[in-house]
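With one protein chain withheld, the remaining protein chains of the complex are depicted in position.
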Amino acid sequence: MDINGRYFKSYLERQERLKDQSNAENAKKQHSKGKLTAHERIDLLFDNDSFEEIDAYVTPENQKYSFGKIKKSYGDGVIAGHGKVNGRLVFAYAQDFTVMGGSLGVVHAEKIAKIQEMALKMGAPIIGLIDSGGARIQEGIASLAGYATIFHNNIQSSGVIPQLSVIMGPAAGGAVYSPVLTDFTFMTNHTSYMFVTGPNVVKEVLNEEVSSDELGGAEVHARKSGVANMIYEDEENTILGLKKFLSYLPSNNVENPPVVIEEHQKPLTIDSLRDIVPDDPNKPYDVKEVIDQIVDCNSFFEVSEHYAANLVVGFARLNGHTIGIIANQPKVLAGVLDINSSMKGARFIRFCDAFNIPILTLEDVPGFLPGMDQEHMGIIKHGAKMLFAYSEATVPKITVILRKSYGGAYIVMNSKNLGGDFNFAWPTAEIAVMGPDGAVAILYRKELAEAEDPDALKKDLVRKYRDDVANPFIADERGYIDEVIDPATTRKKLITAFEALQNKWTKTPSRKHGNIPL
Amino acid sequence: MPKSLLQRVSKLYANTSGKNKYAFSLPIEDKIKVGRTAFDIKLKEDDKLGTYILWKNRKYPVEVISQKNNKFEILFNGVSYTYTIETPISMKRLKFLSRKKGASDIETISAPMPGKIVDILVQENAEVRKGEAVLILEAMKMQNEIQSLVDGKIVSIRVRPNDNVMKDELLIEIKKS
Partner (left out) sequence: MKRILIANRGEIAVRIIKTAKLMNIETVVIKTAAEPNAMYLAMADVVFDDTDDLSDIPAFLDIEKLIEIALKTEADSVHPGYGFLAENAYFAQKCVDNKLTFIGPSPDAIYKMGNKTIARKLALKNDIPMAMGSKGNVTSEEQALMVANQIGYPIIIKAASGGGGRGMRIAWHDEELPKMFNLASNEAAKAFNDPNVFIEKYIANPKHIEFQILADQHGNVIHLGERECSIQRKHQKLLEEAPSSALSEELRKEMGEVAVRIASAVGYYSAGTVEFLLDSAGKFYFMEMNTRIQVEHPVTEEITGIDLIEQQIRVASGEKLQLKQEDIQLNGWAIECRINAEDVQAGFAPAPGAIDKLIFPTGENIRVDSGIEQGSTIASNFDSMVAKLIVTGTDRQDALINCKKALGKVWIKGIKTTLPFFRMLVREPQFISGQFTTAFVEKEMEKFYFSKEEDEQIAAWLATKLFVDEQIADQDRNVDFEQGKRINPWILNKRLKQF
């Protein structure tokens, strides 16, 4: 073919026109809002020149029944394609706010659906970079149908390939459901928001003045609703975080997670682990310090950091292998389990289980949060989610009891009989039906009431209770704990234990799916 | 070869909370310009002193207190400095956001030190004045009055008396008036 010939000329012209669409003016508009353009985001996400776009030249449908103006444009407001992230195949779509506000029309939706289906076929992760005004009003029912297809694809892919959503602008109405159907949602502070009904509707219906940020900003979703798993201050850091996050995940549910071998391996014995948990059972400490010391250097990636902070969850690497960590956080609400933390934990455990990520549980839990509020809101069924998720999970599961482990919470936190593969305890562990104070008050109510010096008697009984009942050695001797270990050796013990469990397989009964108490 | 953020920009800024910003061209050199002269600077480490900075032939102790994403707290010669590292694009974004929003109107009070809440002197929805004591935190046998830094209204109280709190734990949120 002649490069100066007719066919080639129109080929080049089209290319020119496409380039012109993402012109400097549009970019400036986007930048002036503190946002990057869709192209810049894609560029930042993928390895050098590895992104291959598909359907770049599609145009919005000419519809008989359309209402209002539709701007003719190539791509219909979304970039879709595949490329390499850190050298691995990843599919992605990025909505382009500069084209009709990134609104979702029929063609736009078809493009997303197509890339979703491709990702599922190939068994590769898919990332949605969302920046869209919502359904394209002009195209009516057709655009709603488009959403439904996308949701259906989300659900079909769930548990098969990792799906990540990054909110980098508005996501309103139906658009919010795709991100929550995916595995993890990232948000950028101050420039992204998500809500089912926007501030205008809230004003009309309830006569409440509320800003987009207050109603569904990144902070709100990170702290209050738990919808956003990771938030960052700007888009560059959001995408950097996303790339780092991806490095923990396998491409699909058949593969194992990738392995990262660091040049400088941490020593296996870490003496400072002995100093973190205070002797006084009522003193708080930061369980993240324990995590940081056990896992590979700087490898802990926390998920949902600001939501239900009394339970810490996240990914880390142990000797280069990805593990999922669930840890009670004594620093917040004494690490108690409540509705929010149970849901947070349960969802995380199920993700790990779906994608062959072994689970490490670090336990220091005084129990479930008592009170009317929690009971009425259904802590029974929400707590059961965590129980269900732990028991259902077939990946390797190891628990280390750091300190408190009482009552129902002991059972829930991956106890031996719930299917824990290895259950270790530190010498500081207290395992019993309830805490010493409560137990003594119930068992010796009469004696305490009649005692001359009830305080002294109580102190005595509490001590006896700790010595005779609430210590790890009793549990160890009866086999409910596999071993009481020196905290300093925790890293070594865990590496060896996870290695031994590497090829663990348990057969689950044939069923369509279990019935988790939702 | 994966493309990093660094290949996209030619310089980075260390932005302080005190409105100063320091630009550094990439790649980072072991030199700092003070006025018109550039001086050598070196980050070193030995067993006796730990990590230190060698600057104008003197050694200064230095440590990283915290590092998260692009936020850093550095303790240099006993004094702490906090920065966010920004690219030229994110600097623009910061400028834009500060114009758009001004500062957040919610002021938070967090625990300046680990300790125990002895008493809470205010209630939710109460109006407080700048400098008014809002709660008493006992730490190291001292009862410390924690004061409001702004005039405003108490939005939420996150702790109860006798709670043990960690450093930086959120105690009270105040909406500035």
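Letters A and B name the chains as they come in the text, with residue numbers starting at 1 for each one.
The definition used in the following text is that contacts are C-beta pairs under 8 Å (C-beta built on N, C-alpha and C of every residue); 3 or more make two chains touch, one makes a residue touch a chain.
Note that this is a predicted model, so its numbers are computed, not measured.
S.K.: Pick out which of A:Glu25, A:Asp280 or A:Asp453 touches the chain that's been left out of the picture.
M.R.: The missing chain is touched by A:Asp280.
S.K.: Given that one chain is not shown, which residue among B:Leu5, B:Met91 or B:Ile106 touches it?
M.R.: Here the residue in touch with the unshown chain is B:Leu5.
S.K.: Spell out, residue by residue, where the missing chain touches chain A.
M.R.: Touching the chain left out of view, chain A contributes residues 86-88, 240, 243-244, 247, 250-251, 254-262, 275, 279-281, 356, 459, 502-505.
S.K.: Even though one chain is hidden, which residues of chain B still touch it in the full complex?
M.R.: 2, 4-6, 12, 14, 16, 20, 22, 24, 26-28, 32, 34, 41, 43, 48-50, 53, 55, 60-64, 67, 70, 72, 74-81, 83, 85, 112-115, 118-119, 133, 138-145
The definition used in the following text is that only the chains that are shown with their structure count from here on.
S.K.: Provide the C-alpha centroid distance between chain A and chain B, rounded to the nearest whole angstrom.
M.R.: Spacing between the chain centres: roughly 27 Å.
S.K.: Can you name the residues of chain B that touch chain A in the complex?
M.R.: Touching chain A from chain B are residues 1-3, 5, 8, 69-70, 84, 87, 89-90, 92-93, 96-97, 100-101, 114, 164-166, 169.
S.K.: Enumerate the contact residues on chain A facing chain B in the complex.
M.R.: So the residues of chain A touching chain B come out as 31-34, 36, 43-44, 46-48, 84-87, 190, 232-234, 236-237, 240-241, 282-284, 286, 331-332.
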